[in-house]
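Apart from one protein chain that is not included, each protein chain of the complex appears where it belongs.
As written, the chain order gives the labels A and B, with residue 1 at the start of each chain.
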Amino acid sequence: MTYEPPVTDYDHIVENCTCAFCGCNCDDLDYLVKDGHVVAVRHACRLGASKIMEDMDQRLIVPMIRDENGELKEVDWDTALDKAAEYIANSIRPVFYGWSETSTETMKEGVALGEYIGAVLDNQATICHGPSLQAVQNAGYPIQTLGEVQNRADMIAYSGSNAMNSHPRHMARYAVFCRGYFRQRGRFDRTVVTMDPKFSDTAKCSDKWIGFEQNGDYGFYNAIRAVLRGKELYQDVISGIPKEDIYELAEEMKNAEFGVLFFGLGLTHTLSKQRNIDIAIKMVQDLNKYSKWGLTPMRGHFNVNGFNIFMAFECGFAFGVDYCRGYPRYMMGETNTIDLLVRKEPDCFMVIAADPGAHFPNGANQHLADIPVIQIDIHWGPSTELADVVLPGSFIGVECAGTSYRMDGVPIFMKKAIDKPETCRDDEWIVRELKERVMKLREEPNTAPKYVPNPNAL
Amino acid sequence: MHYANTYLEKPVVPDVKITGEGTTDVLKCMLNTGSDIYQGACKKRGSTLKEEYKNASGTCYMDPRDMAKLGVNNWDTVLVKTDFGEVVLNCAVSRDAPHEGTVFVCKGPWANTIVSHDTYCCSDPTYKGIRCTVEKTDRKVLLMADLMRWVYKKYVDEEDDDVVENMDSLGELPVYHGRKWEELIDHDL
Partner (left out) sequence: MEYILKNGIVYDPANEVNGEKMDVMFKDGIIVDDVSADAEVLDVTDKIVMPAGIDPHAHVAGPKLVVGRLYRPEDSRRGVTQKTKVLRSESGFSIPSCPATGYRYSRLGYGTVVEAAMPPLEAKHTHEEIATIPQIDIPAMPLFGNNWFVMEYAKDNNIEDIAAFVAAWLKLTKGYGIKIVNPCGSEAWGWGMNVHGINDKAPYFDVTSKEVVVALAKANEMLNLPHSIHIHPNDLGHPGNVPTTIETMDCVKDVKKGSKAAEIRDQVMHVCHLQFHSYTGNSWKDAASGAEEVADYINKHDHITCDIGQVTLDETTTMTADAPMEYDLFKLSGLKWANKDIECETAAGIIPCIYSAKNPVNTLQWAIGLELFLHIDDPWKVCLTTDHPNAGPFTRYPRIISWLMSNTRRMEMIENREVHKWAEKRTTLATLDREYDFYDIATISRAAPARIYGFTDKGALTPGYRADIAVYDINPNDIDPSRQYAEIEKGFNVADYTIKDGQILVKDKEIVKVKESQNVWVNVQGWEKNEEKVINNIMPFFTQYYSVKWENYPVHDHYVSNPIRIDVDGK
């Protein structure tokens, strides 16, 4: 990297903007604006800054449809929306995937459309913290806001999460380095433990690295639980960790005044999936017999938690909600995007504010090559290479205001700082337009002639 | 206009100097995928067509001892195979080494070709802890658009992998018929 002089040529500063990158939702960014463009960002991490200082080469600017040669071609908004609405209205198993990088206001229109037409609505949780949600449904959910961590925590554990790379300000702003009301010396008042097979950048700045072996997470947490419950460990080495180290760690965790376990995809993506989180949650519950412990999943996108929260209050389920019968259904492994795609069920796929092209395994994405794909996004990405209709949206938190939920569930109003490109539209407007056009094309399927109460709820 | 610049052509990796041919042609390893800060920054900036994304996401990070076994140096290319597919990647020394026997590939279209789509009924594919083999190759790492074309062939009339792999590159800029941003946005760079 070469040295770059600071940007000094700007018209004005917009303060306290919210970062639209990870689940930290840092709301203290300052944008330096010149001629209606953000020319630099203050306070953001490398990730946040690079997102806000977007690559205009790849900005989706105009609505496009694939022509007969398979090439994308600019069309006017009406044509593009009509084409997309036609795909949706003519489908019998549409899937609307994404939503984690847009506002809850947009989701509101999305759920209205999905409920109307009988679609599956799913978000990125399905490929990141879906197993965490499943574990939460098995075992419970002891969490706290990040300010609690800042003010009280004297022990922080990162498990299967490389915060320094994926949530770079997490340690600085909320968990480790920051000064808290009861932790006036910041970093010096806290013990940081990283549990990860990799000696990650987070591990490098921790007090302790527990490098359990690949797929060893389940065994390791069970061992800690056993020790917490006063059992003796018979094996000398468990999941690659000497038992003395496990005793020592358990003792330290018991003696913490306020501990927090932050866990990431390292736990959800390995073989034991939700069982890893199950056991981690139970470990935290056990620890509460001795001291105060909580946990928080390190949510990746700035509004991935928002979609789960939003869907929970709209329909009672967090993600993977199937409206095809006129009422919400949710079944892990059945109504989720990856499973649907692998089974080749969907016949229309709308991706909004997400990039399955970049993040789904090929075994799932292969089906996208066979069905119409509608993309609503701000950048040309791998998914654009598979899209049949492209609708350019606007950038929440920069060009458009909206609500998001931080990883700990704190709602943030992300304000608008600059105008969007004239040819783009707000996500909320796009989805509302689609909804209205679909409603004109097809009468609402799957409605009951009369309200019939569920006998189980009586 | 002066914009702050976050572009970085290649991730910064530790130096290594492997001499000799190596001791094996095919190395059996454990594959992990995930994100790192270079991949994240590049992806979310939107620069996915660029050389930068290819280098951030299409790179197999290895323990230097494993690199010695194969006889490869930073930014040589390797072919990684799993039960689910194969892909050509750059190789480079992992910043998180030592982790002999494990390779790390950032998530992205390259990793997607070799990870497991199996969710075991829990919504989430198995992105980590997959058995793989790594071998030296002369093939080139494809840019994102070329890779998507090679893998999915959604808009080409050609079935043969080798033919598609060697088609003219789609390049580092979006290919479409229509107005470009330079024409639309009033700016002065």
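Convention: a contact is a pair of C-beta atoms (placed from the backbone, for glycine too) under 8 Å apart; a residue touches a chain by one contact, two chains touch by 3 or more.
Not measured: the values here are computed from a predicted model.
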Indicate each shown chain that the hidden chain touches within the full complex.
A
Among A:G140, A:G240 or A:G333, single out the residue that touches the unshown chain.
A:G140
With the missing chain put back, one of A:H12, A:R179, A:K231 or A:K344 would touch it. Which one?
A:R179
Residues in subunit A touching the chain absent from view
15-16, 18, 27-28, 104, 115, 133, 136-148, 150-152, 173-174, 179-182, 257-258, 285, 288, 291-292, 294, 308-310, 312-318, 323, 325-330, 401, 403, 405, 409-413, 444, 446-454, 456-458
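The criterion applied here is as follows: only the chains that are shown with their structure count from here on.
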So what's the Cα centroid distance for subunit A and subunit B, whole Å?
23
Note which residues of subunit A are touching subunit B in the complex, please.
1, 4, 7, 9, 21, 34-37, 39-41, 46-47, 49-51, 53-59, 61-62, 64, 66-67, 70-74, 125-128, 130-131, 134, 162, 164-166, 168, 197-201, 214-215, 265-266, 268-271, 273-274, 320, 332-334, 336-339, 342, 355, 357-366, 368-369, 378-382, 384-386, 421-423
Inside the complex, what are the residues of subunit B that reach subunit A?
1-8, 12, 30, 32-37, 40-50, 84-85, 95-99, 102, 104, 107-109, 112-113, 115-129, 144-145, 148-149, 151-156, 173-181, 184-188
